[in-house]
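Here the complex is missing one protein chain, while the rest keep their positions.
Our next item is chain A:
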Amino acid sequence: MNKLASETSGKILRTLLYVIILAELVALSTTISYVINYDLYLSLAQMEQAINIFIVVSLFIIYLVYFIWMYKVHIDMQYYNISYPIKPSKSVWSFLIPIYNLYGAWNVHSNLANTFRQRNYSNSNKKIGDRIMTLLPLAYILTFVDRVLGNYVRSMLASQEFISDFIWVSVEVIFLALLLTYLGLYESITNGVRLISSTDLVNNEDQTTETEGA
């Protein structure tokens, strides 16, 4: 069995996602300590700063790895499905072009989901397609809320106005939910590509056997 083109970058992306989720859990814990025990928070404030820098820089790296992985996923999709409509380079541009990416990111994911659904060699593929189409709108909503909250917090900080505990906790919870959604999408797409590649292999083996029999 050939190794998938997206295998290496996928594993790296998964590791980075796990680490950033762990870091975000720590950030959420410090925010909760800010709300319920301010003295405790003061002792954790320096660590929170470090965690936040770590998260911001990691996020840039994750986006980079994500685009590489998405490119490789589409190489795999083209390999196992010659008529697959999205080229690897287009899949990356779909995320990068401003405004267009609102449609582009949806298009890339929904095409993957539809392909997994159509190639229904097993019920698992259909479920994977359905799962992607459930997580996708959730990712859009969470991204939108995350941006709105982020802009609100930045403007309040700039004007040195009071930010409620609820907003602080919401920022962390929404971001954590967004990361978990990304992880869910990653897992689903990876499983989908693996299933397609393995079923393709089985089909090829079947065809070989039949040829030999004839």
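Quick note on the criterion: a residue touches a chain if its C-beta (ideal position, glycine included) is under 8 Å from a C-beta of that chain, and two chains touch if they have at least 3 such contacts; residues count from 1.
What we mean here is this: contacts and distances are computed from a predicted model.
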The complex's invisible chain, by UniProt name, from "Acetolactate synthase", "histidine kinase", "Putative decaprenylphosphoryl-beta-D-ribose oxidase" or "Lon proteolytic domain-containing protein": "Lon proteolytic domain-containing protein"
Residue touching the undisplayed chain, where the options are A:I36, A:I99 or A:A158: A:A158
Residue among A:L42, A:I61, A:L96 or A:V148 touching the omitted chain: A:I61
Which residue of A:T8, A:N37, A:S89 or A:S164 touches the chain not shown here: A:T8
Missing-chain contacts mapped onto chain A: 8, 11-12, 15-16, 19, 46, 49-50, 53-58, 61, 65, 158
